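Then we have subunit A:
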Amino acid sequence: MNENPLPSIIPDKEWKKIQRMLSKRSLWMIHFCTGCGAMEMPPVMTSRYDMERFGIIPMATPRQADLLLVTGYVATKTLKRIVRVYEQMQDPKYVIAFGSCPINGGIYWDSYNIIKRLDKYIPVDMYIAGCMPRPEAIMDAFLKLMKDIDEGKANGWMRYRKYYDQYRRNQMRIFKRWDE
Partner candidate 1 sequence: MIRPVLLIALPLFFAFLSPIIGIWSKKGVRYLIIFATALNATLAGILLLEALQKPVFDIIGGFQPPLGIVLMVGPLGAIIAFIINLVAFAISIYNLKVEKEPIVRYSMLYLLLVMGSTGMVLTGDLFNLFVFLEVTSIASYGLAAYNKDKKGYLGAMKYVIIGSIGSTFVLLGIALIYSQLRTLNMLDIAARIGTMDPYVKIMAFTSLFLGFGVEAEMFPLNTWVPDAYDGAPHPISAAFASLPAKAGVFALARVIFTMFSFTNFLWFVVVMGLLTVFFGEIVAYTQKDLKRMLAYSSIGQMGMIIMGLGIGTTLAVEGAFYQMIAHALGKALLFIAAGFLIYAARSGKIEDMKGMARNPLIGIPLLIGALSIMGMPPFAGFYGKFFILMGGFSQGYYAIIALFLAASIVEVAYYARFIKIVFERGNESKVIRPDAATYVPLIILAIIIVVIGVYPKPILTVLQHVGTFIAGGA
Partner candidate 2 sequence: MDALTLFGIFVLLPLVGALVSYFGKKYAPIIAVIFTGISGIFLYLWYGNFGSYTIDIGVKLNLTFDITTWFFMLMMNTVIFSSLLFSVSSKLKRAGGFATLMLLGFAGANGVLLARDFLSLYLFWELMSWSIYLLVLRTSGEYARRYLLFGVLSAYLLIMGIGIIYYYTGSFLYADALSGAIPHAIWPWILTFLILGFGIKMAIVPFHVWAPYAYSSEQPFVAFLSGGLSKLGAFGIFMSMYSIAGISLLQSFGTFRGVSLMGYPFALLGAATAFIGTILAIFQDDIRKLLAYSSIGQLGYVMIGLGLGTPLAIGGAMFHAFNHAFFKSLLFLGAGAVIYRTGKYKISEMGGLGYRMPFTFMFVLFAIFALAGIPLTSGFISKWMLYEAAISRKFVIVAPLMLIASVGAYLYSYRILYGVFLGQLKDEDKNVKEAPGPMLAAMFILMVPLVIFSIVPGWILGWINKILVENGIGKLNYTTFSYSSAIGGANMAVFWIAFILLLIFAMLMFMAKKARVVDQYDNYLAGEAPPSVALHAAHNYYKPLRDTWAPLLKHSIDRAYEKFSKFFAGGFYEIKRIYTGNPQDYAAYLGIAFLAFLLVGWWLLW
């Protein structure tokens, strides 16, 4: 219901607020573990930190997910999968880049097949710096993202839609071909 279902009762502004509230309280996450960092997720999910108290649960498919968590370095080959997964998610959708590598390449800064900045290819809403970031950092990121969503600042999906051509150009520079 991206359009207001009952415009006569709920003002449009209120409706947007409701929508944001719902998105924030029910973030379904798909985590894309590229190579490292996945080990930090179990504590987040299990009894130590228990992300489910915020309504965040892991999902098996991007169709159901709102939040893409990219953990670790992104090889050019991986990037294509990430982009595909991202495009299969449904708006509104959010991305968290986890670790140093998606931010600036990290220790792979001079590698020939690792991309340096994930943000060039898909819009990232939240970064977690560190190599590796601790689960506390992840929880913090989740909370910050929730706050951003509430304030309407986490709008990477709108950016992606708006600057789709540029993102796509950046991607195609890496991929050469899309369908393999």
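The definition used in the following text is that a contact is a pair of C-beta atoms (placed from the backbone, for glycine too) under 8 Å apart; a residue touches a chain by one contact, two chains touch by 3 or more; residues count from 1.
Here is how the candidates were picked: all candidates are chains of the complex that A comes from, given by their letters.
Nothing here was measured: the structure is a model prediction, and the numbers come from that model.
Within this complex, subunit A touches only one of the listed candidates (1 or 2), namely 2. By the touch rule above, subunit A contacts candidate 2 in their complex via residues 1-3, 5, 61-63, 80-82, 84-85, 88, 179-180.
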